[in-house]
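If you scroll down you'll find the structure; I have some questions about it.
A selection of the complex's chains, in situ.
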Amino acid sequence: MNLYDKTFIGCDSGFDESGLVLFGAPFDGTSSYRPGSRFAASAMRAAAYSIETYSPYLDRDLTELKICDLGDLELPFGSAEKTLAAIEDCAGRILDAYKLPVMIGGEHLVTLGAVRAAAKRFPELRIVHFDAHTDLRQEYLGEALSHATVMRRCWDILGDGRIFQFGIRSGDKAEFEWAREHVYLRKYHLFGTEELERDIGNAPVYFSLDIDVLDPSECPGTGTPEAGGVSFAELLNAFENISGLNIIGADLNELSPPYDPSGISVSLGCKLLREMLLTISDAP
Amino acid sequence: MNLYDKTFIGCDSGFDESGLVLFGAPFDGTSSYRPGSRFAASAMRAAAYSIETYSPYLDRDLTELKICDLGDLELPFGSAEKTLAAIEDCAGRILDAYKLPVMIGGEHLVTLGAVRAAAKRFPELRIVHFDAHTDLRQEYLGEALSHATVMRRCWDILGDGRIFQFGIRSGDKAEFEWAREHVYLRKYHLFGTEELERDIGNAPVYFSLDIDVLDPSECPGTGTPEAGGVSFAELLNAFENISGLNIIGADLNELSPPYDPSGISVSLGCKLLREMLLTISDAP
Amino acid sequence: MNLYDKTFIGCDSGFDESGLVLFGAPFDGTSSYRPGSRFAASAMRAAAYSIETYSPYLDRDLTELKICDLGDLELPFGSAEKTLAAIEDCAGRILDAYKLPVMIGGEHLVTLGAVRAAAKRFPELRIVHFDAHTDLRQEYLGEALSHATVMRRCWDILGDGRIFQFGIRSGDKAEFEWAREHVYLRKYHLFGTEELERDIGNAPVYFSLDIDVLDPSECPGTGTPEAGGVSFAELLNAFENISGLNIIGADLNELSPPYDPSGISVSLGCKLLREMLLTISDAP
């Protein structure tokens, strides 16, 4: 006599039978402007019943897949390093079971934990990264581990030419200059995603989606809103472009429910996660 | 039959002299996600002084028309059936006086009351329906009368080929499949409204506008926000396309002020109602 | 590898081993002013980790008890009668297993479902009722089943002298007059609860706590806030007075998270539920 389960909508399969495994990483310890992304995963699970499991865009349904939702990791807010270790451990176990981890952040730093796990298992790893911000600083407020440095830390692991950034519209001058030499960076839009399949081929890809790549009008609930972003429709189109990639892990981060008083950001996040799951599961 | 007279802006004519008659239907008893549309009509009347009676889009002014605002019906929250009866009665009386009823919901179920009244008097009735959701379920949470079933209940009355839906971007798989056989459904956009005049001709039309057809960025204050909607500009353009139809009744529903902390949804709702009134009064 | 459980804090025992059984009744379909109590149970579970399982007031800990949290019932928003039937069924099963049901509302009408179940099994049932409102109307907006009539409906079942109301500070004149003949009603405060043990003795008691008995300053998040209420401290004191009663079922209702922007009402609700569980379990 148990009346409920509290997984994300349509993601109630067991671990062993699932191909995709969802988990939350409720950490926002280095957020410099507006913390709150720690609440994203639980807010999304609670609001998910407002959307359908069926996507009219893809004509597919979450209930046709086998997806497991592990719930949220328990993370210490004061320690970035311990947090990353816990995430790396969880993502690693999922990868070792030949499943695809999908993480709901949390601030963007959480991506580093999953990328560490993935890079160990896939030395040829590429990152496809949608974001408003470069996240390429060497350090931020004296810290090497920060939401503002996360892609630079990933570069430390992967090296030149492995990171593909889209939608970028904020950073300091030095970041943009550094980017020219070391990563593939496209500004403002998601134009160029149609070439990813050609450029990356069948190499393993980790897909990291910072929700602030969207315009703040469509997704106000985020840590550092940055005007002039892409629309939900553009983002869905770009999903088509990455559906042919060999995606081996993914995340959706920086959704911040406390700054979403109307609730539209959390609703959008749920829909986005549905489309992301259906897109990724579609990958070769 | 005058309930009170803090009317919507520019709608202070008497019942007898008016061609259009406005009334509120403050019911949200079957809302499954976020109730609050019961407050729409009173919030719109209170905020209406922030807009002008003049439309630069149409170069017409509400003060040039004769419109009566009856105020809000008093409805029992716990009973969908009694609510529909009260709405049918009010809309029926307006139609019997050869006037055009314009209802401010409330949740979308209220449309059924007005359609019942209209279909009795206009057996050839068509419905033009702008919405994010199909609303075509046979039942929802065990109930036949629900915001999620309202268009299916209208179909029970009107039958195949009489309902024209636009902007639809959410529903379960079965609804979309059922729609293919029984209604005219266009997804995502309002494209196709330009063919309505050709398809419908001079048949009587009830126009039902669920405000969630708009993108949640422009209208966050609604019960079930659904990303990827149309813009206000697209909607105004579509109004042009329906201005040539023989509209005999209309409604604007699902505006939910409690989820509109910045107030932009209520403001937009007022402007939309102005344009709707000016457009409809323009009809042949 | 399942990282979480989503019961109320410290209430994760199995059904069979538990003495108290918690469940949510997320229904607010007859709320006339501000709906939203449907979200109470899930909001409380999500916020519960902000409190401790240990009560310094009672020097007892939730972890010392065996409590099962069944989660939320799935209820149809449009039908009060079906909702009551589902609640009666759930509460009845718990009572039949010789356990104590504790329901988180929902609007106050949900109490009727649980009282129906209890009265069938305990013909000598009494109700102890803390509330700002009498809830004694014969009907409300034309409906017999309403949050504003719930205690009158309970009286229909139990008859004179069985209902003990405290904290009442709102109602129409007729309700107060009717109350004088039929129920025991104390205004404004919880004074008089110290006499309950003497008056009721060992008869079975259903305890219904409408959270709006508290002052709106301490609990703004409720459907119909009514100034001049009791304090949390007074309420805890009254809990002492009822701890000697033979309580066989209880509920906590009318907490409305959408009207709790600061979150203090939900936090208080969690703490109150902890104290209620510890108090009730203490009963003879």
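Miscellaneous remarks
For clarity, chains are labelled A, B and C in written order, and residue numbers in each chain start from 1.
One rule holds for everything that comes next: contacts are C-beta pairs under 8 Å (C-beta built on N, C-alpha and C of every residue); 3 or more make two chains touch, one makes a residue touch a chain.
Since this is a predicted model, take the numbers as computed values, not measurements.
Displayed in place are 3 chains, all sharing one sequence; the entire complex defined by the structure file totals 6 copies.
Throughout what follows, only the chains that are shown with their structure count from here on.
Interface residue usage between chain A and chain B, two copies of one sequence, is largely distinct: under half of the residue numbers at the contact are used by both copies.
Centre to centre, using the average C-alpha position, chain A and chain B are separated by 38 Å.
Residues of chain C found to touch two or more other chains are 74. Within the complex formed with chain B, the chain A residues making contact are 49-54, 56, 61, 215, 217-218, 232-233, 236, 261-264, 267-268, 271-272. Partner chain A is touched in their complex by these residues of chain B: 32-34, 168-173, 176, 187, 215-218, 220-221, 224-228, 259-262. Chain C makes touch with chain A in their complex at residues 1-4, 6, 15, 23, 42, 46, 70-74, 93, 261.
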